[in-house]
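What follows is chain A.
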Amino acid sequence: MSLLADLLTIVGVGAGAFFFLAGTVGLLRFPDTLTRLHALTKADNLGLGLIVLGLLPRAGLSGGLKLIVIWALVLLASSSASQLIARVAHRGERER
Partner candidate 1 sequence: MSAVEVSTAGGTWLVLAILLPVIAMLLAAAAGGRHVERIALATVPAGLAVAIAIASGVVESGAPLVYVLGGWSPPLGVALRADGLAAAMMLVIAVVVAAVALFARADFHVAAGAPETRAPDAFWILLLSIWSALNAVFVTGDLFTGYVALELLTFGGVPLVCLDGRAETLAAALRYLLFALVGSVFYLVGCALLYGAGGTLDMALLAARLTPSPTVVVAASLMTIGLLAKTALFPLHLWLPPAHAGAPPAASAVLSALVVKGSFFLVVRLWFAVMPAIPGGAAAQLLAALGAGAIVVGNLVALRQERLKLLVAYSTVAQIGYLFLMFPLALDASGRLLSGGALAGGILQAMAHATAKAGMFMAAGLMYAALGHDRITGLRGIARAQPLSVLTFAVGGLALMGLPPSGAYAAKELLLGAASASGQWWWGLVLQAGGVLTAAYLVLVLAHATAAPDAPLAPRQAIARGRELAALFLALTSLLLGLGGWGALLPIPGGSVSPGLSLDGLMKSLWPLLGGGVLALLLGRWDERLPRALAGAGLGALRRAALVGGGALVQLDERLRRWPVAGLSLLLLTILFGAALAAGGSP
Partner candidate 2 sequence: MSLLFDIVLSLIVVALAVRVIVAEDGFAAVVSFAAYGLLVALAWVRLYAADVSLTEVAISGGLAGMLLIGAASRLRAIDARAAAQRSGRGVRLFAALLSCGVAGGLGLAVLALPDPAPSLAEAAVANLPPTGVGNPVTAVLMAFRATDTLLETVVVVLALVGVWSLAPDRLWGGRPGAREHADPNGPLAFLARVLPPIGVVVAVYLLWAGASEPGGAFQGGAILAATWLLVIMAGLSDAPATHGHGLRWLLVAGPLLFLAVGFAGIWLADAFLAYPTDWAKALIVAVEVAKLLSVAAALGLLLLGPPRRIDTP
Partner candidate 3 sequence: MTAAEIFGLCGAALVGVGVYGLVIAPEPLRKLLAFNLLGGGIFLLFGAVARRGAGAGLGGDPVPQALVITGLVVAVAATALAVALLLRLFEASGDVSLRNDPPPAPEPES
């Protein structure tokens, strides 16, 4: 059981870290603002989700609940924030 939990932690956290790497690469390499934005939000939502998943077995009940709330908040925030940023970027391009 504990082995299984440890395995979940290692896989989850490792994969999460990888997605953060992917998000960074996307932010730096992708050609224009909107594609960068897409890549970024996908990657960091997924990355944080996987890390939270990996940490769940080690966090206890109330701690785990908090972790999930945090993830949900980040999902909410980043989707709205990216929409807002996208609007600004879109308008900026039209004006240019």
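In this text, contacts are C-beta pairs under 8 Å (C-beta built on N, C-alpha and C of every residue); 3 or more make two chains touch, one makes a residue touch a chain; residues count from 1.
How these were chosen: all candidates are chains of the complex that A comes from, given by their letters.
Just so it is clear, the model here is predicted, and its values are computed rather than measured.
By the touch rule above, chain A in this complex touches candidate 2 out of 1, 2 or 3. Taken in their complex, chain A has these residues touching candidate 2: 73, 76-77, 79-80, 83-84.
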